[in-house]
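With one protein chain held back, the other chains of the complex are shown just where they sit.
Per-chain residue numbering starts at 1, and chain names A and B are given in the order in which the chains are listed.
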Amino acid sequence: MEKMSQDIIISSHGDGGLLTHQLMREIFIPFLDNEWLQEQGDAALLNLNGQKLAMSTDSFVVSPLFFKGGDIGKLAVCGTVNDLVVSGASPLWISAAFILPAGMNKSELKRVVQSMHTTANSLNLPVVTGDTKVVDSGDRNNLFINTTGIGLVQTDARFNTKYIQPGDVIIASGSMGDHGAAILAERLEFKGDNTPTSDCAPLTALFDKLKPFYADIRVMRDPTRGGLATTLIELAAAGNVDLFLEEGEIYIKPEVSAIADILGVDPYYLASEGRALIIVSASEANDIVKTLKTVPGAEDSSIIGSVRKVGGSVYLRTRLGGTRRLKMLSGKPLPRIC
Amino acid sequence: MCLALPMVVSSIEKNSMAVAELMGVKRKISILLVPGVQAGDHVLVHAGTAIEIINHQEAEERNFYLKSMLEGSG
Partner (left out) sequence: MNNQLDQQNISHKLNQSLLQRLERLGRQLVEEKGRKLVLMEVCGTHTVAYARTGIADLISDYIDLRSGPGCPICVTHQKDLDMVFSLAGLENTLIVTFGDLLRVPGSYTTLEQEIARGGRVQICYSPQEAVETAAQNPATKVVFIAIGFETTAPAIAAAIKLAAHQQLTNFWVYPILKRVPPALKALLLSPIGLDGFILPGHVATVLGSKGFNFMKNHGYPSVVTGFDSLDLLWGLYNLLKMIEENRVDVSNAYSHVVKEEGNRQARLLIEECYAIEPVTRWRGLGLIPESGYTLQPAYSKFNACLHFAMDVPDTSTDPRCICGPVITGQSNPHQCPLFGRHCTPSTPVGPCMVSPEGACGAYYYYR
């Protein structure tokens, strides 16, 4: 609408979907365009005298700070680690910058930092540099953390959307949408022992186990903000391929489905924070799934679809056998009554 | 215009509220519109409010009828 002010940032610009992409195109890309950003990977691939490094940065603004299955501290480490991993790199170093709201409870902050420490330690990942700032305005529960990580790209791990070809197979390393559902459940006061648990976890073990198959992996992604659907739509567009998914093969946990159905949100657009989507050559797909199933946290790995042909869209075959197209969502998934 | 889900009432609370559950996920709901509801009843929940008690038996009967109709004449 022409009359409406298009000159301010709104919450939906952080949706990870249509509006985020529009913002990128409108403001960021015109100024910051270069060969690394053009790759649009989860991490930048840098070449230093023949040594291949990956670098990724991510900011974490989740609310509430503590949720079933994790907290913002654990998330801040896993998020950046996973972006490096899906880019084919083993994480080496990480930084952590904090923006603290005045009024925040020190004990809560301690919990967050402790959790970051525990998570990073478990990966032998040192936090090598950092920063803290305090802001006066706003919600005293709004803690923001940025982490930036550097990793070493592994031999044979040449993951790029340009290698995707018709006939390739799409694998999901487990259930989808757990984290997003856990956050919604927390915010909207769902209780009980069986409320969704965030799947927040590092993908390093999974990556290590897949070593014999690096050459067969075209690309990996972690379906975070925007969920499975947004991630695959981006992949399809970047790789100029049509992806076909089988609804019956995509695992959504019953409690995630329950929250999603009650609130009227689509679990395909809810974030996962401990899962990988992997596009692989068909010949190795079954062996890869078998291997993944031996990794703790990836026991529910399965083939969820395939790459059909040149194109750029994502289609879903429903359980009933109908086909529909998955589109990029505008705005964040919100509770609806309709 | 009407997203509503079947949930099971796990306990009746005061002030015309109850706790209802779906796949183990629980939430407080209003039962003002379904007087006479009891724990164990299946209710249809819209916007955190039970708007009807589901006749579970009738649902099963419908399914049974459908099964025989569809399997019967090929």
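To be clear about the criterion, contacts are C-beta pairs under 8 Å (C-beta built on N, C-alpha and C of every residue); 3 or more make two chains touch, one makes a residue touch a chain.
Keep in mind that this is a model prediction, so the values were computed, not measured.
*Asks:* Which shown chains does the chain we cannot see touch?
*Replies:* Looking at the entire complex, the absent chain's contacts are A, B.
*Asks:* In the complete complex, the non-displayed chain touches which residues of chain A?
*Replies:* 1, 3-5, 8-12, 18-19, 22, 188, 254, 262-264, 266, 316-325, 327, 329-331, 334-338
*Asks:* Which residues does chain B use to touch the chain missing from this display?
*Replies:* 1-4, 15-16, 28-30, 32-35, 44, 46-49, 51-52, 54-56, 58-59, 62-63, 66-67, 70-71
Going forward, only the chains that are shown with their structure count from here on.
*Asks:* State, to the nearest whole Å, the distance from the C-alpha centre of chain A to the C-alpha centre of chain B.
*Replies:* Inter-chain centre distance comes to 35 Å.
*Asks:* Within their complex, state which residues of chain A touch chain B.
*Replies:* For chain A paired with chain B, touching residues are 185, 188-196, 254-255, 257-259, 261-262, 264, 336-338.
*Asks:* Considering the complex alone, what residue numbers of chain B touch chain A?
*Replies:* Checking each residue of chain B against chain A gives 1-3, 5, 7, 19, 21-28, 45-47.
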